[in-house]
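A single protein chain has been removed from this complex, and every other one stays in its place.
In this document, chain identifiers A, B and C correspond to the written order of the chains, with residue numbering beginning at 1 in each.
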Amino acid sequence: MSTAGEQGGLGKYIVVYLCMLAVTGIEVAIAGSNPGGAHLLPIMLILAFAGALLGVLFFMGLAAEKRSLILFVAVFTLFVMATINYGWTDSFRVLMGVPYAK
Amino acid sequence: MGKFLAVTIIVIAIASAIPVVMHTWEPPADISTHGHLIDSQRDDTMIEAGVSFLAAQILLAIFIWQFAGSKREGKRKTFPGGAKGLVGAALVLVGAEVLALGAFGTKAWATVYFTPPKADAMPIQVQAGQFAFYFRYPGPDGKFGPIHPEMINEGTQNLFGLDPEHDVESRDDIVTAEMAIPVNKEIHLLMHAKDVSHSFYVPALRVHQDFVPGLDLSLHFTATQVGKYEIVCSQLCGLGHYNMRAYLEVMSQADFDDWQKKQAAAQ
Amino acid sequence: MSHPDVALGGHHAPAMEPSPFAIPAIKLAMWLFIISDIMTFAACLVAYGFLRNATPNWPRPYHSSTIISVLVMTVILVTSSLIMLMAVRAARAGDRANAFRWTMVTLALGILFAILHVREWFGMIGQGVTLSTNPWGTGLFGGAYFSVTGMELLHVIAALIALLIIGLGYKSGRYGAAHVENCNLFWQFINIVWMFVVPLVYLMDIAS
Partner (left out) sequence: MHEVSAAPAAHHGPPTTFIRKHVFSTDHKVIGIQYYHLALVAVVVGMVLSWLMRIHLGWTNAAIPGLQALSANGAPGGVMTPEYYLQLMTMHATIMVFFVLTTAPFAAFGNYFLPIQTGAEDMPFPHFNMMSFWVTLTGFLVLVSAFFVSDGPPLAGWTSYAPLSAIGKAAGPGQGAGQVIWATALGIFCVGQLLGALNFISTVLDMRCKGMTLSRLPVSAWAWFITSCMGLTAFAVLMPACILLILDHVAGTSFFIPSGLVINDQLIPHSGGSTLLWQHLFWFFGHPEVYIAIVPGMGIVTHVLVTNMRRPMLSMKAILYSMWALAFLSYMVYGHHMFVSGMNPFSSLVFSFPTLMITIPSTIVVLIWIGSLYGSQLRINTASLFALGFISMFVSGGVSGFFLAQPSIDIMLHATYFVVGHFHMVMGVAAMFGIFSGTYFWFPKMYGRMMDETLGKIHFWLTFVGTYCIFMPFHYLGWAGNVRRYAAFTDDYLKPLIPLHQFISVAALFTGAVQLIFIYNFINSRFRGAPAPPNPWEGTSLEWIMPSPPPWNNFGGKDPVVYHDAEQYGVKTASGADYIMQNSPEQALPGGDGD
């Protein structure tokens, strides 16, 4: 099994830990100073992905795994996650396409 | 046994093709201005699909005939061109075929959905509910009064939930149970669902669109033949689904004006 | 690569082809479960986003007190994740006592997180938020809020039970280091979901 992570001290983990907290802190700062607005979503998503990526790579130890597992998880998950996003265009239509109802 | 299977497959393939070639079962004849695009796209696809179907079935049958139970000695024959040839053929021929179909088919789709109705198109609102269609004409002012769902009452025949006391636009609206339209005039159909999903399917008109509750969609079309056609519901809407229909009467402009007057008087 | 001890055990360890990912079967299964769970959460978040996007005037009820509570919860959860890593390190080194201790600290922080979460729920309920109604606007808000965070909370509770069972089991020698590692994966995954829940469910809805 993977032995990576046993070498090296806790230093790496603490850096990641601080980064994850910092990501949340940045999110709060941005959201707090800039309430509302659709442009908030992409920023939030990018930050959340960055935080999650740190977690997956280091806390879950994916970075230390074999390349094949990294590829499998990354390609599989990102592909399927991307394909579930087809529906968005319709959410805009539900928002705007109601001219004759009350 | 193998030879028998080969013959059976060929007989089935040809028998399946006969009703298509003979046009035994056809949809109602097209009465719309855009329908020929759909029909020709459909017929082109039928040629390609039919050829693929017959070719595959017959090839399958021939090889079964030839090789079932064969016990040849010595060198085996492999399919000329081998896997590379077959994969190449599939990629190139089928790829080109479906791309072409997709690209040309876009035109028919775009005509129906991507072109806005003309400015002088006649607006008609259709409301689908379990299990009937109702139609609303805006009347002389050309405007529909707003719908108040809480006022919908079938007992008092307030089918659209109109409030003529407060809404000026509602006062001259005409509500009918059948749809009459003038021939050769573009109709801008505004679709509203009262309860669950329904569909507006007029085979003769080559028009098909679901009603989406909470979302008012619109369609536009022009009928070119006077006559009486059926509007049916094709989206499962409950126990009366099979029985949900209305008639579409395509009339000359003069007849339509008369009809509209008569309906207005009856309101 | 001596995974038979984990995947098989017992008297007979057959010779196997190596796994292409070089991880034992139970770790692979955990990764697969996480992939599947990602889709479950993705579906929930897409549903939430879809409805939210399609709703004008989505309520924005959160004030600084909520956000502080969420921040505290985040710090607790991320800290617990870090501590869980200590348990994994100890388990890898074969240090059962320490691994158990760190697992229990993680468990305690996890319980604290869950309690704060439930407290926040009660706070919301106290303000009149139910699955179908809320004082601020569209009734969808409550349904979306409770279903997304409920899904998260459900995972937290499942993970807490797992932490307890695996922690005790590892201490008594019933489970191996691989189980602690798997527990870590699941716990980290909850942390990662939280990274999305915080901005999407809370921070986007700060009252203006």
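Side notes on the structure shown:
Operating definition for what follows: contacts are C-beta pairs under 8 Å (C-beta built on N, C-alpha and C of every residue); 3 or more make two chains touch, one makes a residue touch a chain.
None of the values given here were measured: they were computed from a predicted structure.
Hidden chain, full complex: it touches shown chains A, B, C. Shown as candidates are B:121, B:183 or B:217; the residue that touches the absent chain is B:217. The chain that is not drawn here is touched, among residues C:51, C:112 or C:153, by C:51.
Touching the chain that is not shown, out of C:36, C:64 or C:172: C:36 (per the contact rule at the top). Within the set C:166, C:190 or C:204, the residue that contacts the chain not displayed is C:166. Considering the complete assembly, chain C touches the hidden chain via residues 3, 7-12, 14-17, 19-21, 24-26, 28-30, 32-33, 35-40, 42-44, 46-47, 50-51, 54-55, 130-132, 138-140, 142-144, 147, 151, 158, 162, 165-166, 169, 174-176, 179, 182-183, 186. The chain not shown here touches chain B at positions 1-2, 5, 8-9, 12, 16, 19-20, 24-28, 37-38, 41-42, 45-46, 48-50, 52-53, 56-57, 59-60, 63-64, 66-72, 74-79, 82-84, 86-87, 89-91, 94-95, 97-99, 101-102, 105-109, 112-114, 129-130, 147, 149-150, 152-155, 161, 193-197, 199, 201, 203, 206-215, 217, 230, 232-243, 245.
Residues 76, 79-80, 83-84, 86-87, 89-91, 93-94, 101-102 of chain A touch the missing chain (whole complex, contact as defined above).
Keep this in mind: only the chains that are shown with their structure count from here on.
A separation of 48 Å divides the Cα centre of chain B from that of chain C.
Residue positions 94 of chain A each touch two or more of the other chains. Of all residues in chain B, those touching chain A in their complex are 125, 144, 146-149, 190, 192, 214-217. Considering their complex, residues 1-3, 6, 20-24, 27, 31, 35, 38-39, 42-43, 46, 49-51, 53-56, 60, 64, 67, 71, 74-75, 78-79, 81-82, 85-86, 88-89, 92-93, 177-178, 181, 184-185, 188-189, 191-192, 195-196, 198-200, 203-204, 206-208 of chain C touch chain A.
Residues of chain A that touch chain C in their complex: 1-3, 5-6, 10, 13-14, 17, 20-21, 23-24, 27-28, 31-32, 35-36, 40-41, 44-45, 47-48, 51-52, 55-56, 59-61, 65-66, 68-69, 72-73, 76-77, 80-81, 84-85, 87-88, 90-92, 94-95.
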